[in-house]
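Only a single protein chain was left out; the remaining protein chains are all shown in position.
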Amino acid sequence: MNQHEAHGSEHPSFLAHHFATPRQQFEAGKLGMWLFLSTEILLFSGLFCAYAVYRANHPEIFVYAHHFLDSTLGAINTVVLICSSFTMAWAVRSAQLGQKKRLCVLLAFTILCGFGFMGIKFIEYRHKWHAGLLPGKHYNPQAHEGDHAPVSGHADEAEHQPTTTAARHPVESAAVEPEHQAATTPASTPASSTASEEHTLQVPPTIGPAGLAAPVTTTADVHAEESTDEKVKNVQIFFSIYFAMTGLHGLHVLAGMSVIGWVLWRSMRGEFGPLYYTPVDLAGLYWHLVDLIWIYLFPLLYLIH
Amino acid sequence: MSSPAVEHHHSEDQGHVVSLGLLAGVWLALLVLTVVTVGAIYVNLGKLNLWLAMIIATIKALLVAVYFMHLRWDRPFNAYILVGSLIFVLLFIGFVMMDTAAYLPEIDFKDTLHP
Amino acid sequence: MSTTGVHPGSALPDSRESNYLTHKSGLGSWMMTLDHKRIGVMYLISILVAFLLGGIFAMLVRTEHLTPKETIMSADTYNQVFTLHGAVMIFLVIIPGIPAAMGNFVLPIMLGAKDVAFPRLNLCSYYLYVVGTVMALASIALGAVDTGWTFYTPYSTTTNTAVIWMVMGAFVLGFSSIFTGLNFIVTIHRLRPPGMTWFRMPLFLWALYATAIIQLLATPVLGITVVLLAVEKAFHIGIFDPQLGGDPVLFQHFFWFYSHPAVYIMILPAMGVISELISVFSHKHIFGYKFIAYSSVAIAILGFLVWGHHMFTSGQSSLANMIFSALTFSVSIPSAIKVFNWLATMFKGSISLETPMCYALSFIFIFGIGGLTGLFLGTLATDIHLHDTYFVVAHFHYVMFGTMIAFVGALHYWWPKMTGRMYSEFWGRIACALIFLGMNITFFTQFVMGSHGMPRRYFNYIEQFASYHQLSTVGAFIQGIGFIVVAIYLAHSLFRGRRAPANPWGGNSLEWHCSSPPPHDNFAVTPTVGDCYDYSGWQYDAQIGGYIPRPVGAEH
Partner (left out) sequence: MNYWLAQTQGDFWLPPQASTVSAEVDWLFYFIYWLSVFFFVLIVGVMMYFIFRYRRQPGRRAEHTSHHNTLLELTWSGIPLLLVGFIFYTGFKSFMHMTVAPADAAEIKVEGQKWSWSFTYPNGYVDKDLHVPVDASIRLLLSSSDVIHSFYVPAFRVKKDAVPGRYNKAWFRATQPGEYLIFCAEYCGTQHSDMISKCVVHPPGEYEKWLQDASDFLSKMPPAEAGEKLYTTRGCRQCHSVDGTAGQGPSFKGIFDHPVALADGSQVVVDENYIRESILEPNKKVVGGYQAIMPTYKGRLKDEEIGAIIEYIKSLK
């Protein structure tokens, strides 16, 4: 430190006063980010713990309920996130090499992937909203007919709006339904729109050979749904965990997109180069962690055997 | 770490620059592994399916952490943080699962009396 | 060993005109400051205000118990008041107390750094503390909280009170705590000046480092727990609700995975302070430095493995009971190591009973009782009888109040450094004696009634316990008077106190090498570091009422 202070004028503008060298500042930032990532891992560990406990003790709930998830969409989202991670890592490389234009393009593409991910998530949530596949008390597989779609695609909002507050307007939703189906679920046919399904819940088959997920058709009785769900009780627990996990993860995706947006803005101003690219690197670490968590969420929630 | 020393004094303040080929390779590997994960559910291995999925996910996670997150060229301490926090996660989940599995009969017993 | 920390002269400029307090003035310069010392002072003020609140709640609880039936409040009010007392004292006072207020102020100076690694994050963490505090306290106006600070489900999810505000306040406070811990770890790793090796760090820094590990790894689990609780309460998702297929005991696992390690967030920094005080006021090198340092880290790690001992009667399986009980005892060993090392430090020392040392010795006494009564509670057979009685209440107050004692001791120790003023030693010792006496009267009686079966959180109690409760209340009032005395003479010292010398106690860690109060960026010249427990380089100077560097070559 002593040496450096002798040449105070050489203190670059990006170097905070209490650091002696850019290297020290960079490594401090990196260590700080890794520590923060460890707290994120522990934050998610609570949900993984809840998942593990209920799955170990009641595997039948998970086997039954996961058929309601569309694993094609899950797989697409996995690919989207992996691509975004790749472009993010590439962006860090571009920053290191001082390729400003490429850096901006790659960051923008990464944010775009984030939007794609959230868009698909929105479609999935909306489908569950319509089908009444909601957490806890709101789990009501018959309620698919005519509930309002959530106003926004934000993970938490979809999760947080109790069904009771949504007014029923069959006419409006009828107009919405086919559109979202056609646009979003090419490979599967979620049971959500036809009137004949008023009391019949058809489990959407997952992708691939029919042998895997033979469509289970259950006749759900309004008064005693549990007895007809093939004796599978407490299915709502699965959806509580599903929404909690993907919801929290979705929030992290949004946070990551905002951070990358901020980094993108600074990149466009030309703040980063071979000497200083710490924010790009740290935002990248965060984004990769979000990807990492999804890598586990995908098989745990969508691919249950 | 095992990284070639040449890379390091490339520039004191710049850190390691990962080659584009390596990044693309990791990316492709991740995509292939995703396909493998999805494909693996068509093979019926009973309980092993879960473990297989977890092993593949862990390989993917390692690829991301080691290459995309630069752990290979980073100070080892950052890797220790990651591993350390995972150990605490396992402790947490492990203890809780051990206990809930052991008291499960009390809950099921109640269920059978009051269905 | 014989080298003093800093070569004399260079480190003792007269900074009366320019120090961190006078560096800039105006409210804005405080609100937006990035200086760790100012942030530490702001934390200190906020925490003292919270302590006043928590203390008032405690007094209300004790006053209510003057008679077996209703004395001054209804049962519902009582339930809210003890909840607030617990939540305020734990989340707002004891957890941030030593690390965020004292640690922020002295950690970078002790280390020889100019600031913590991330000053902005540090300020952010302070404001998160403020926001969290406001949210938690807003619950009073929005319908209060009556769950106890443990928020056990399904009570917390069914009660008709503002639990969501309180738990979301705890969530925000958790992030404040996480950021402080993160800052400390990075600072210690990356900002050590040349010569400051790991084993030259003062033990207080080791304690803060160990604390920060817990803050980072345990607090996020509290975060997810309270978020799930809030979501459960608002939308009935049922993860903890048996009616929806959930499991209330699972909540207890989640909660204690944080809240047991949190106990060590509270006690470890206190132990770090005591290690400093005992050595400085015995004027003797700390004994067993490495064992004390390692025992801090050991406590931090082992503290994660014992949470189940809060759940011996909850329906946790016998297998888990056995494992958690066995692991619990493992924590007692590093704690015992520290106490024995402190005693060995005093051996053949030159012990002066200045106010901070009075607190340090009180801590050993009180922590001795608090630690030893932990044995009753870690033991399965006796815990069954004692669980959820006043015995537990007394036990954790002996430990937690020990932390407060250490906090007040630290406050007195670093007060001259922070404010540049000395306080009255006479009143300092009187107040310490009052607090010590009142504390023991209050809580020792609670051991006796607890072991007789008086359950905790009782509004009414049966006649047989009346005399114990009344004695306990008398003790509480004595403590209250003690704290009022402290407040008065400290406030007085701010305006009328004697100017503090740079090194009033003869300590040798780096904060005593810079002026009182310290200059804006701590060290004009980065110090070279020696053995911070070697006091031979200082001699007392009666004229300035403090220690000055011993002239080179002088005999000692």
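Think of it as A, B and C in the order they're written, each chain with its own count starting at 1.
What we mean here is this: a contact is a pair of C-beta atoms (placed from the backbone, for glycine too) under 8 Å apart; a residue touches a chain by one contact, two chains touch by 3 or more.
A quick note: this is a predicted structure, and the numbers were derived from the prediction, not measured.
Engineer: From the touch rule at the top of the page, work out which displayed chains the omitted chain touches.
Structural biologist: B, C
Engineer: Which is it among C:60, C:217, C:249 or C:514 that touches the chain not included here?
Structural biologist: That would be C:249, which touches the missing chain.
Engineer: Given the contact definition stated above, which residue among C:148, C:519 or C:545 touches the chain not shown here?
Structural biologist: Checking each option in C:148, C:519 or C:545, the one touching the absent chain turns out to be C:148.
Engineer: Give the residue, chosen from C:296, C:325, C:355 or C:442, that touches the chain omitted from the document.
Structural biologist: Spelled out, the listed residue whose C-beta touches the missing chain is C:325.
Engineer: Determine and list the chain B residues touching the chain excluded from the picture.
Structural biologist: 103, 106-107, 109-110, 113
Engineer: Going by the touch rule given at the top, which residues of chain C touch the chain that is not shown?
Structural biologist: The missing chain touches chain C at positions 75-76, 79, 146-148, 152, 154-155, 158-159, 242-243, 246-249, 282-291, 313-315, 318, 321-322, 325-326, 329, 332-333, 336-337, 339-341, 343-344, 346-353, 361, 364-365, 368-369, 372-373, 375-376, 378-385, 387-389, 448, 451-453, 455-464, 535, 556.
Please note the rule applied: only the chains that are shown with their structure count from here on.
Engineer: B-C or A-B: which has the larger count of contacting C-beta pairs?
Structural biologist: Per the contact counts, A-B leads.
Engineer: How many angstrom lie between the CA centroids of chain A and chain C, rounded to a whole number?
Structural biologist: Roughly 38 Å, centre to centre.
Engineer: Provide the C-alpha centroid distance between chain B and chain C, rounded to the nearest whole angstrom.
Structural biologist: Between these chains, centre-to-centre, one finds 36 Å.
Engineer: Rounded to the nearest whole Å, what is the centre-to-centre distance of chain A and chain B, using the mean of the C-alpha atoms as each centre?
Structural biologist: Going by mean C-alpha positions, chain A sits 17 Å from chain B.
Engineer: For chain C, which residues are shared contacts with two or more other chains?
Structural biologist: If we look for residues of chain C contacting two or more partner chains, we find 189, 217, 221, 247, 250, 253.
Engineer: Which positions in chain B touch two or more other chains at once?
Structural biologist: Residue numbers touching two or more other chains: 77, 85, 88, 92, 96, 100.
Engineer: Going by the contact rule at the top, pick out the chain C residues touching chain A in the complex.
Structural biologist: 113-115, 117-119, 121, 178, 182-183, 185-186, 189-191, 193-194, 216-221, 223-225, 227-228, 231-232, 234-239, 241, 244-247, 250, 253-254, 521, 525-526
Engineer: Hey, which residues of chain A end up touching chain C in the complex?
Structural biologist: 1-2, 5, 16-19, 24, 27-28, 31-32, 35-36, 38-47, 49-50, 53, 135-138, 159-160, 162, 233-234, 236-237, 240-241, 243-244, 248
Engineer: Within the complex, which stretch of chain C touches chain B?
Structural biologist: Chain C reaches chain B through residues 189, 217, 221, 247, 249-250, 253, 257, 304-305, 308, 315-320, 323.
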